[in-house]
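Only one structure is covered here, and it is reproduced in the block below.
One protein chain is absent from this view; the other protein chains keep their places.
Right after this comes chain A.
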Amino acid sequence: MTKGATAPRRSGGSRGRGGTPPEPDYVQLLTPDGERVSHPDYSVDFSDEELRGLYRDLVTVRKLDAEATALQRQGELGIWASLLGQEAAQVGSGRAMRSQDMAFPTYREHGVLYCRGIDPIMPLSLFRGVDQGGWDPVANKFNLYTIVIGAQTLHATGYAMGIAKDGKVGTDDGEAVIAYFGDGATSQGDVNEAFIWSSVFHAPVVFFCQNNQYAISEPLERQTRIPLFQRAAGFGFPGVRVDGNDVLACYAVTRAALDNARLGQGPTLIEAYTYRMGAHTTSDDPTRYRVSSEVEAWQAKDPIARVRALLTKEKIADDAFFDSVDADAKAEAVQLRERVLTMPDPDPAQIFEHVYVEGSPLVEAERKQFEAYAASFEGSAH
């Protein structure tokens, strides 16, 4: 019995209504104080350069996210779903992917998007209301953001079934899929159906649940009475809980699960145990449903501070390095801001584009009517 691995733990007899389930251990490789710890099943062996790279990723995605939040506050974005607090889960899992792997995100995976090498401006146009994503999900190996909770887990499963059909499993250069979702999503029928399908068809998919403790206002206990990773056992595949604020552990666990999928061993559920530090989105008021002491307790487990502590302690990086990372992240954020501020509004005719591959007489007729109608205002103050 290893720490963090699936085991139907005893729930401690009759638990009263609303009782909190006992919290099992998770896989951890780096403590909040920046100490490396070992785990019997998972390890990573990063060079100093790689460790510095992870730190750079974490700081950059946090900075870009903060900039997006600020842009929303200034009215430049309609809404923003911040990843604050979840950087390690996203960077760790995102960097664990190989280039041939495919990701299916929710609307919060800006860090994973960054790791996939996609221009960080992309989600900002979505949240600004200029388009609905618009990147090529297949070419980028990163699906469009999915707002309907849980829907993408089935897409991920189907994609993974396709990989298996193509014979792209069982070899080292095979492909794997990772599907992201939150703790709330685990209540959806779609997610449970994805678990069943992936298990029955032995699909090469990793379910990466970022348990950030809340679905908008609803705490975890509103979605489950057992630790989420333990659900996997009931569907017939392994589940593992990882310290979601530990980028090394997130990397190690995800890399192992993706490799297993790639090698034909079927799905894994990873529960990255983390915390959403900010509001659900910029339209949410978290003071209505959670207390600041809870937020503060999680502050102490900050995913970036612990990597910095490690780098400092092990003399892998010095202040000059940290300063340069901050400066670079800031420069990237400033650039992002400028690009958002100069982003043009879409051409209204875009309403009628890409509805059908083969066109539609109805849509074409409406486009013409629309253009004639718009032209009738030309020269007026409209």
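Definition applied: contacts are C-beta pairs under 8 Å (C-beta built on N, C-alpha and C of every residue); 3 or more make two chains touch, one makes a residue touch a chain; residues count from 1.
In this text, contacts and distances are computed from a predicted model.
Peer 1: Select, from "Cytochrome C", "Glycosyltransferase", "Ribose transport system substrate-binding protein" or "Alpha-ketoacid dehydrogenase subunit beta", the UniProt-recorded name of the complex's unshown chain.
Peer 2: According to UniProt, the chain not displayed is called "Alpha-ketoacid dehydrogenase subunit beta".
Peer 1: Out of A:Gly189, A:Gly359 or A:Gly379, point to the residue that touches the absent chain in the complete complex.
Peer 2: Hidden-chain contact among the options goes to A:Gly189.
Peer 1: Among A:Ile79, A:Ile118, A:Leu263 or A:Ile316, choose the residue that contacts the chain missing from this document, as touch is defined above.
Peer 2: A:Ile79
Peer 1: Please identify which residue in A:Asp172, A:Asp345 or A:Glu358 touches the non-displayed chain.
Peer 2: The one listed residue touching the chain not shown is A:Asp345.
Peer 1: So one chain is hidden, and I want to know which residue out of A:Tyr55, A:Phe104 or A:Phe127 touches that hidden chain in the complete assembly.
Peer 2: Reading the full complex, the residue touching the unseen chain is A:Phe127.
Peer 1: Residues of chain A in contact with the chain that isn't shown?
Peer 2: 78-79, 107, 126-132, 147-149, 184-185, 187-190, 215-218, 222-223, 283-285, 288-289, 345-346, 348, 350-352, 355, 360, 362-363, 366, 370, 373-374, 377, 382
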